[in-house]
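Here's the structure, in structure tokens; my notes come after.
Note that one protein chain is taken out, while the other chains of the complex remain in position.
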Amino acid sequence: MPVKGWIEVDEVYCKACELCVNACPAEVLEISKDRLNPTGYHPVQLVGNGCTSCMICAIICPEAAITVFRENVLSREKKAETEVNH
Amino acid sequence: MPVKGWIEVDEVYCKACELCVNACPAEVLEISKDRLNPTGYHPVQLVGNGCTSCMICAIICPEAAITVFRENVLSREKKAETEVNH
Amino acid sequence: MTRELLKGNLAIAETAIRVGLDAYFGYPITPQTELLEWMSRRMVEEERVFLQAESELAAINMVYGAACTGARVMTSSSGPGISLMMEGISYIAATEVPFVLVDVMRAGPGLGNIDAAQSDYNQIIHGGGHGDYHQIVLAPSTIQESIDYTVLAFDLAEKYRMVTVVLIDGIIGQMMEPGILPEMKPARTKQPDWIPPKWAVRGKEGHDRHLLTSIHMSPTLEEGLNLRLLKQWREIRLKETRYKEYYLDDAEIVVVGFGTAGRVALSAVRTARSYGIKVGLFRPISLRPFPEEALEKLVDQTKAFLVVEMNTGQMYKDIKKIVSNQSRVEFYGRVGGVIPFPDEILSEIRRISSMSYQSENIDPIDAWIQRLEDIRKTEAVGR
Amino acid sequence: MTRELLKGNLAIAETAIRVGLDAYFGYPITPQTELLEWMSRRMVEEERVFLQAESELAAINMVYGAACTGARVMTSSSGPGISLMMEGISYIAATEVPFVLVDVMRAGPGLGNIDAAQSDYNQIIHGGGHGDYHQIVLAPSTIQESIDYTVLAFDLAEKYRMVTVVLIDGIIGQMMEPGILPEMKPARTKQPDWIPPKWAVRGKEGHDRHLLTSIHMSPTLEEGLNLRLLKQWREIRLKETRYKEYYLDDAEIVVVGFGTAGRVALSAVRTARSYGIKVGLFRPISLRPFPEEALEKLVDQTKAFLVVEMNTGQMYKDIKKIVSNQSRVEFYGRVGGVIPFPDEILSEIRRISSMSYQSENIDPIDAWIQRLEDIRKTEAVGR
Amino acid sequence: MDIPNTNLQVVYQRPDVLTKVVSHYCPGCTHGIAHRLIAEVLNELNIVNNTIGVASVGCSIFSYNYIDIDFTEAPHGRAPAMATGVKRMLPDKIVFTYQGDGDLASIGMGEIIHAAGRGENITVFFINNANYGMTGGQMAPTSVPGQKTTSSPFGRDVKTAGYPIQVSELLSHLEGTSYIVRRSLHDSANIRKAKKAIRTAIEVQMRCLGFSMVELLSTCPTNWGVNPCEAQDWLVENLIPVYPIGDYKVIPEVAEIRVKG
Amino acid sequence: MDIPNTNLQVVYQRPDVLTKVVSHYCPGCTHGIAHRLIAEVLNELNIVNNTIGVASVGCSIFSYNYIDIDFTEAPHGRAPAMATGVKRMLPDKIVFTYQGDGDLASIGMGEIIHAAGRGENITVFFINNANYGMTGGQMAPTSVPGQKTTSSPFGRDVKTAGYPIQVSELLSHLEGTSYIVRRSLHDSANIRKAKKAIRTAIEVQMRCLGFSMVELLSTCPTNWGVNPCEAQDWLVENLIPVYPIGDYKVIPEVAEIRVKG
Amino acid sequence: MQMEIVIAGFGGQGVLFAGTVLARAAMIKKFHVTWFPSYGPEMRGGTANCTVIIADDEIGSPIERHPYGVIALNLPSWDKYESQVVSNGILIVNSSLINRDIRRNDIKTFLIPASEIAEHIADRRLTNMVALGAFLAKTQILPLDAVQQAFKFTLPKRHHKLLMANIQALDEGYNIETQLAQGI
Partner (left out) sequence: MQMEIVIAGFGGQGVLFAGTVLARAAMIKKFHVTWFPSYGPEMRGGTANCTVIIADDEIGSPIERHPYGVIALNLPSWDKYESQVVSNGILIVNSSLINRDIRRNDIKTFLIPASEIAEHIADRRLTNMVALGAFLAKTQILPLDAVQQAFKFTLPKRHHKLLMANIQALDEGYNIETQLAQGI
């Protein structure tokens, strides 16, 4: 079973270049049709399950807009300080 | 028998650098002790027989001061126009 | 000859092509780049020489080489790029070969920004390069003038074998206005009537060799060159001045401004006239030689001059030298890429028209700094 | 502190070292090269930074980088090399980092020759680089002054974060005179009392990051910078003038000259005094800011000024602006590497002292050209 | 789409060294990737407080607004000279330049060759996007034959405009250079390799091994006239053949670092 | 000594193309040899009236006083740019630059690389004497490690002053170059070879084959502090090891000329 | 007579082009005219604007703090220029993208759903022409046919297939019925 992942786009930075959309092997990213950020772009959003937290989107993102999370299966306690709740 | 040769130094140009003296395989060049040219140098002169008209002195001379002559054995009449008498 | 809507940069470029430019060498820099880009297309179409140099330093030396052959040559740049050309310009001036330089001024010093300014006036007028040399500087203020003075620039450059500068700023470079371009002619050196200048370096076939150099190891000879250049300049000084006057007949206040500042001032002067203020505009076009005499003639009738520039008062200093001690000279400038609006100049005119001329003792520059700082406080947003 | 017999170039170099020069970057050019050569030995001995750059363009940008770290930095050059530095100087001025430039003037324009001249006055005084910036310019005339004003140059540069120029010519660079050098100190940034300036770029350890740049895309901000630079200059203009006066108490003729021309004039003034002519010498040392007020003070007592330069009248134009309309201003210059002899200036003084001041209507420059051409005819051999 | 309700661990996030400022770069411009990689490496090597960047003139001119370290800004092409001045004064600090291809390979050719020739102990990040981005897409010395740009409207004609200059190849022949490699920013695999190279280059400097440069093939969708994803392909098709990815100079001492690293 | 009384034929004489002027060069300086070779080649190729020389700033600045052809004089280092300007206007004429190593390899590095990169159809004669002769013997980029000069009084220290730049090697890597060779002027055999190379280089230009350069190792007895004959040895011992004589780039079309020639 | 017009919007909305068409029309009608764009590192998105001045005498300043007419194609431009229009001046706002209350009653503001009309005709990219048409109708500064003629000259040859749609957009903008917007 693939690692379960999750990404967040800091919409302020996103310029809708679609590089991440194009690069995501899981094809779980798309440009949001409805939202506009302050610079006038439609930011990217995660859609559907299947993110593997492979980080490719974050690596390709020229705006460093993407944070990648991974399901913490190994050491829940130890890494507690870096955890983020949703 | 080696070719019989002769050189002339245009003393105006000679700077007594001795490159020709040093380079002449026949060792027939020397700096004149007594003469001074207008620039204050003792020009080079041909001494003794033995110049083979090998042109080495002329080729090495930075001042293009040397004219090389060769005894005209082959075609005295034909080359008459380039002859020089001494 | 039809009127066309033309950008300043393109108008100058196309004019140069039409009067027979043989070669253009340049390097991109905003707000001049369109001129180069236009050349990159049109010169190739016309089978002339276009070459994007590796730098402004290379460009000016390519110009130098090409000019030595007697060809009609141009380059163009702005601020930092012009500074890089200073050595080459000094050499070209010393060698007495003609070329035309187009300087599209932007804000400085340093990298500054790309908005329009006139802060390179000193550099161009008072010599940015080393040594005693002179260059003709023409500062058009409209697109039609940009065309006409580009034509003239080549003529003067070649007549006097002298560096000639067409000095504009980002506004004139970027704006459009209708203009009439000259007729298309072949490249100068391909024109049937062209014969190589007697000094041109093109191979010594048929004549004694030509040598173009800027070095004269003998001080006496070098002094001779310097004096020759100076004497020629003294002649040009009298013969080649150009300017335009507006509403000066009865003017008591004379606004002086060139290029963009000059045309902004014109708007203000018109409005002031509509308020009944006796104000006129003197717009120098040849900044070198400066139309000193024409300006001096105004001294008697004028109670105050107002110099308007897009710098901190560079031409102002020259004007002061010409008219000062007889008349009051005031200054208003915007700097750093800020373009003055007509209403700013208008309020300067109104201020001057309502003040007693001998009253203030404070230096006009210091006074201006104070006024400008007040203005800046109010306009943080508006710009 | 002993008097030593010192060459100008070396005196300046050694002074810089002794006041703690951290780094020197330069490129050979006559008649400045000895300064660089001295640095190449002494800076290495003192374990400071010496680097022969690949060009003047590189040198000024190395200076720029080193100056950004807060270090004490210098470069030196002449004519063509100074022209190549114009872009960098404008950048440095815009960034407000201090450094000292030594300009050992030679004859121009172009390659000219290597003999002494003052023909780069305009370039250095009226801005050779692009944009509205200002620099302090000190023009010593003796070896001791070369030492003293080099010391001052660093102080002023660092106090005002401003480009400061020590402007000499080939004569002062090459001549020897006794002088007293300052005490030897360690490199500035190694001195115990040194703390990095608050703007220095040295890594952001312990504080917010520092940024040194010359670009301000917002015209409003760029205007702000320009105004700040200007206001600082207005202050310097009043505070940092330097000059020397000789025999001025009762002088009716005032000779004005700087650097070598100034000292040659001194000889002539002395001889003229021995003939009973009421003549004195005003020798500006700070050419920027120019000692305008001190000169203006002389206007009332003075019937005529005689400006003496080794160029075609560059400072003359500035002097005219200051004193003209009140006094007659005459000019005498030698150009192209020719150094005026005292007797030439003496005969100018005699000519002026015996002439009715308002008589001649011809422009002083044109008149000088005529006189000089006559002189040149007689001296073809003598030089 | 399920929102995972288990604890999540951050595995990748915007590095702190990047300022919280929206860049001025066009969408998809890979300058931003290069910035991020540098920021990450400075972080990892723990030299954020000891590094001085020298920005150049080009689209990256405001790189100093995005990477939160001490910075100076050089005149067009002169960054290597300016960096030399900085480094000579601060030999213990890390100094890098960030230069475009117009800046480095055209107007700044003299300075880069000499800084490399001197073996100046600085690091150069060379962003090759085959044109002058900032001024509107003119031809650069690196533009490929036939490339249409705003100053080569009929395509780069090698007969008049000359051949592309391969900077990494050229500099690698100078004895002063220690580490010269070319990488590309067009996909994530290459970006990872680029980051390693950036790290190595900085480590070369930290060990005083001399001049290091990483050339990064970079996209300029705006001036190439394609969208950001197409730009990646354009790069692969047009740039990599002329500018092959690879190591052009790795002196033995550097090879050691990399083995350890 | 006998004066031969038979008829004599001139087999070598000062070429006409050299003006009848005493040069300003120091005794034994091989700049003069280079001048003479160029003059001879122009004569032989019958292009004296169609050639334009571009002099540079260095001891050879007055080369235009000695070679009797049309000449211009470039600012220090900028001869390749100036020659480009001349050649673009006069593509049918022969244009060469004559540059010293300070001029070409130091301040003029940008211009030479770009002229070469463009494949500019000009010929460059590059006189490498490992120092700045004219200004009194300062270090040049070509000075060899340890070489004492007036600006490296303790010997060139490669750690601070960098490594010698091998210009022929460097330029040969640029696609625009067609013929790049190094020769030496220290003895007659080498001088003969130098002349052939000079001739080939000009022929390359005559056939519009692109950029050609002949680097000539040359002596500077005055600044090397040795006499002219010792200078020849100094060159062999110190320069040739760093600057090997050889052909660095000969494109096939050029190789053909040489076979025919 | 002198009239200053500012056209402003996002980078891709064709404001410089619309200004050029207007300027060229003025030239055709033998007016004096200037056109001045915002310029700079163009490719970074953001807003663009140009100032067109039409007069019957030599034009001085090519820029004006208080223009007579403004065409604002997006919100930032509306925000910026609303306050700058001269009293009694005209402001055309593209109300498709934006809507808010007007802030000044001393100028004539017209809210035109330009983008919608454009999309309706063919393409959003006709927005500029719709707005320009409306502006011409409100100001009557130049006859419509001159603008149409200018348009033909201005459109690059390779785009001539778009001619009719643009002309239609101009027309529809010209003929749209709008009320003066009322402030609160």
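In this document, chain identifiers A, B, C, D, E, F and G correspond to the written order of the chains, with residue numbering beginning at 1 in each.
The working rule: contacts are C-beta pairs under 8 Å (C-beta built on N, C-alpha and C of every residue); 3 or more make two chains touch, one makes a residue touch a chain.
Note that the structure is predicted; figures quoted are calculated from it, not measured.
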Item checked: Among D:L35, D:L167, D:V264 or D:I322, residue touching the chain not depicted -> D:V264
Item checked: Touching residue (missing chain; options D:T15, D:S40, D:Q174 or D:T302) -> D:Q174
Check: Thinking of the whole complex, not just what is shown, which of F:G133, F:G162 or F:G176 touches the missing chain?
Finding: F:G133
Note to self: Touching the hidden chain in the complete assembly: which of D:M39, D:A58, D:I168 or D:I339 does that?
What the structure shows: D:I339
Next item on the list: Would you write out the residues of subunit D that touch the absent chain, in ascending order?
Entry: 3, 5, 30-31, 114-115, 142, 170-171, 174-178, 260, 263-270, 339, 341-343, 382
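Note that only the chains that are shown with their structure count from here on.
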Checklist line | Contact-graph distance - origin subunit B, target subunit G | finding: 3
Notebook entry, point to check: Among the chains, which has its CA centre at the largest distance from subunit C's?
Noted result: B
Margin query: Distance between subunit B and subunit F based on Cα centroids, please, to the nearest Å.
Written below: 26
Item checked: Separation of subunit C from subunit G, taking each centre as the mean of its C-alpha atoms, in whole Å -> 33
Checklist line | Inter-chain centre distance, subunit D versus subunit G - centres from mean C-alpha coordinates, in Å | finding: 56
Note to self: Where in subunit E do residues touch two or more of the other chains?
What the structure shows: 25-27, 61, 73, 75, 106-107, 109-110, 114, 135-136, 141, 160-161
Checklist line | Per-residue multi-chain contacts in subunit G, two or more chains | finding: 40-41, 45
